[in-house]
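All protein chains but one are shown in place.
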Amino acid sequence: MSDIPTDAEAVSGWWRTSIIDMAPGKIAFRGRPVEELIGNVSFAQMIWLMTRGELPDAGQAALLEAALVAGVDHGPQAPSIAAARMAATCGVGLNNAMATAVNMLGDVHGGAGEQCAELYYGIAALMDAGADLPQAVPSGLDNWRSRHGKIVSGFGHRFHKPVDPRAPRLMALVREAAEAGVVSGRFAEIGETVQAELARQRGGRPIAMNIDGATAVIFCELGFEAPLSRGLFCLSRSVGVLAHAWEQTQQGGRNKGPMPPKFLPRYEGE
Amino acid sequence: MSDIPTDAEAVSGWWRTSIIDMAPGKIAFRGRPVEELIGNVSFAQMIWLMTRGELPDAGQAALLEAALVAGVDHGPQAPSIAAARMAATCGVGLNNAMATAVNMLGDVHGGAGEQCAELYYGIAALMDAGADLPQAVPSGLDNWRSRHGKIVSGFGHRFHKPVDPRAPRLMALVREAAEAGVVSGRFAEIGETVQAELARQRGGRPIAMNIDGATAVIFCELGFEAPLSRGLFCLSRSVGVLAHAWEQTQQGGRNKGPMPPKFLPRYEGE
Amino acid sequence: MSDIPTDAEAVSGWWRTSIIDMAPGKIAFRGRPVEELIGNVSFAQMIWLMTRGELPDAGQAALLEAALVAGVDHGPQAPSIAAARMAATCGVGLNNAMATAVNMLGDVHGGAGEQCAELYYGIAALMDAGADLPQAVPSGLDNWRSRHGKIVSGFGHRFHKPVDPRAPRLMALVREAAEAGVVSGRFAEIGETVQAELARQRGGRPIAMNIDGATAVIFCELGFEAPLSRGLFCLSRSVGVLAHAWEQTQQGGRNKGPMPPKFLPRYEGE
Partner (left out) sequence: MSDIPTDAEAVSGWWRTSIIDMAPGKIAFRGRPVEELIGNVSFAQMIWLMTRGELPDAGQAALLEAALVAGVDHGPQAPSIAAARMAATCGVGLNNAMATAVNMLGDVHGGAGEQCAELYYGIAALMDAGADLPQAVPSGLDNWRSRHGKIVSGFGHRFHKPVDPRAPRLMALVREAAEAGVVSGRFAEIGETVQAELARQRGGRPIAMNIDGATAVIFCELGFEAPLSRGLFCLSRSVGVLAHAWEQTQQGGRNKGPMPPKFLPRYEGE
C-alpha cells in the first residue's frame, strides 16, 4: 500500500475489523476457522472469544455461563418483557419483538450492570493507589454517586426483599472459583463490602445485592470492561425476551395493550 | 376464583405465563428454582429450557450449541452488523446498537432460517402423508415457492461459492448425532436432497447450503417450531453484533456513515 | 463515465438517490434548494414533496394534513404508546423511546392502513376492468380476504362503537374536496360501500370505519401507493408517541412496568 490509499483501500479500510476474516469459502473468528470452533467450543466460550479476542479456560467459561444463565428473565412486569410481548401481537417479526425489548435495556434497566462495574473498578483503582478496602468502599461510593446520583446500581430490589435469590448463588460460585484459582475473588469482596456499607448507611437495614450487582462481580472478576456488562446482560435477557415473545405469539391476541381493555388510562387534564 | 374475575384477577390474568414464577425471594423458570439452574446448566441448555419448557439432554444441547456458535457473525458487509457499528458512533447505548441490528434480521436477513424450516417441515409432512423423499422434495419446493417466491431460503450464497464452510461441519455433526441416536437424521437427508434438487434444477450447477439452511436442519432435528429458527438465529447473531458494536466503540468515530466521507451518494434526479 | 465504473463510481452508485442533491454549501430536495423550501412550504407539503417528488397544491396538502392530524394518538392502551412511555423510564433517549413505538406499528397495529389501501385499490382495479361498484366491492373483499384473512383492516373498532369520531369528519372533508375538484371522490365511495357491505355481511349490524379505513381513503384519493399509508401513519403517530414519552419523562418513574407493582403476572405452569 502506498501512502495515499486507493479508493478501494479507503472503502475497505472504512470497515476494518479484527473480529472476522473472510474469503470465499473461508470464515475465521479471531484467527480461528469457524469449522474448528463449531462443535468444539460452547456458546459461552464463543461469546468470550468474540468480545475478548481469545478463548477462556474452562473455569472462566463456567463462571461466565453462570452469569448468563442467571439474567435471562424477570417476567412481564419488566418493561422490556412486556414490550416484547405486546410487540408480538402487533404484526411484526420475532426479531422485531426481540429488538423492541433489547432497545429498552438502557441506563436504568439493563445498564445498571455497567454502572455497577464502574463502581467496582473505581473501588479497585483506589485500592491499587494504596487505600485499603474499608476506606476504598465509601470513597468509591462517593465518587460514583457524584457522577450517577444517589441510587446505587446493583443493590436493592423493589420486589426481592431482603434477598434476591440469584445473588447468593452467584457469589458462592465466585468464591469457589477463587478457591480454585480461576479468579482472584477481589471483586466478590468489593461487592459484599459495598452491600454492607450501604446497609450501614441505611441505619442497619439490610439491602439486597441484585442481579446486576452480582453479575457485575463476575464480569469484573473475569476482566470484562464495564460497558460489556451491559452487552452481556443484553445477550442473557434476550433469551427471556424470545421465550416470552414466543409464548405470547402462541397465546395470540392483536394489539395487546398494557392492561385489559376494560380499564382506561386516567385522564388528568382539565 | 369465582366465574367473574375480580379486577385484580383480570389484571394478573392479562399477563399470564408458564415461563416464570415469582414471589419475593423466589424465581423459578419452568418450575425450576433459579438457584438450582445457575452453575448447573449451560447457557445453551437454558435457552432450550426457556423456549421449550424442559431441559435437553447432553447430545441435544451440544447440537443446539453448534448451531448457535455457527451463526454469530458474518462481518460488516451484513447490513445488521454495519448498522450496529454505525449506531455505536451515534451516541446511543450498547443495548440500542444491539437492538438496531436485531431489528434488521427480518424475513430476508434473519428470517431465512424460519422459512427454510417451513420448507423442511413441509417436505416432512408430505412424507408423513405417504410420499417418498424423491417425490416429496420437488413437491415441497413447489408448495413453498408458491408462498415465498423463487429464491429458496437456506440455499445459495453470493459470497461463499461453491461452499459455505459452516454447512458441511454442521451437517457432519448432525450425522454423528443421528448415529448416536440423539436425533433421527431425517432433516439432514431432507436438507441435502433439497440441495441436490436445486442443483439439478439449475442444470447441474452446484449450490451451497448456507448457514440458514444448515441451522434449520438442526433446529428441525431438535424439534423447534419454525419461527424459533429465526429467534435462535437472533440470539446467535447478537453475539457478533455485540462484538462489532464494542470494537467500533473502541475505534471511535462520530456519526459513521456507510462509506468514507469523501464519497457522495450519486444524485439521479433531474 | 466509461462502461466499467471506477471504484469511486461504484461506491457512489451504491447509494444512488433522486431525493437529495448535495455539495458543500448546497442542499436541494427533489431539485429545490432547501433555502427556498424553508419558510415557504408547510411540513405537510414537505412530506408530500419528499415521498412523491413534486409539491402538492393547496387542496391536496390540506387533505393530507387532515389525515396526519387525525392519527396522532390513541392513548396508552395502544401498545406502541405504552411501550414508548415504559421506554422513557428505562434510561434511554427520547429518540429511542420514539423508535420503540414506531417499531411496533406493524401489520396489525400500523400496517392496517396499508392493507386497507390495498383493498381499495383492488376494488378500483376491478372497476377499471369493467365491474360496477356493487359488484366490485364484494369481489374485492373476497380477493383481499384470501390474502389477508377474515378481519378487514380499516373497519371495526373494539372501543369506538358504533362510530369512530375521526372517520365521519375525514370523510366529510373528502366529500368537500371532491366537490371542489381536488380529488375524484372515488375512494370515498369505495370506502363507504365497503362499510355498508360489511354491515350487510354481519346481518345488518353496523360497523365503524376506523382511522385506518378513513385515512386510507384519503391516501388513495391523493394517489399515495399503499405502503406509504403505513409510512404516513408512522409520521402521524410519532407525534403522539413523542407527547406521551415526554409526559412520562416529566412524571418520572424507573423501569415502569405495564401495571402497578402490586399485581403479579399469573403463573400458569405446573
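For this structure, a couple of remarks:
As written, the chains take the letters A, B and C, and residue 1 is the first residue of each chain.
As a working rule, a contact is a pair of C-beta atoms (placed from the backbone, for glycine too) under 8 Å apart; a residue touches a chain by one contact, two chains touch by 3 or more.
Just so you know, these numbers come straight off a predicted model, no measurement behind them.
Only one of the listed residues, C:Gln60, C:Asn103 or C:Asn255, touches the absent chain: C:Asn103.
Contact with the undisplayed chain is limited, among B:Leu105, B:Leu119, B:Val152 or B:Val241, to B:Leu105. In the full complex, chain B touches the omitted chain through residues 6-8, 11, 75-80, 82-83, 86-87, 89-92, 96, 99-100, 103-111, 158-159, 254-259, 261, 263-265.
With the whole complex as reference, residues 7, 10-11, 13-20, 22, 24-27, 29, 33-35, 37-39, 41-44, 46-47, 50-51, 62, 65-66, 68-70, 72-77, 82, 85, 93-96, 98-100, 102-107, 110-111, 114, 159-166, 168-170, 173, 227-228, 230-232, 234-236, 238-240, 242-247, 249, 251, 259-260, 262-263 of chain C touch the missing chain. Where chain A meets the chain that is not shown, the touching residues are 8-9, 11-22, 30-31, 91-93, 95-96, 103, 258-259, 263-270.
Keep in mind that, in the parts below, only the chains that are shown with their structure count from here on.
Although chain B and chain C share one sequence, what matters here is the overlap of their interface residues, and that overlap exceeds half of the numbers used.
Compared with chain B, the chain whose C-alpha mean position is the greatest distance off is C. Averaging Cα coordinates per chain places chain B and chain C 31 Å apart. Chain contacts: chain B has residues 11, 13-20, 22, 93, 95-96, 103, 259, 263 touching two or more partner chains.
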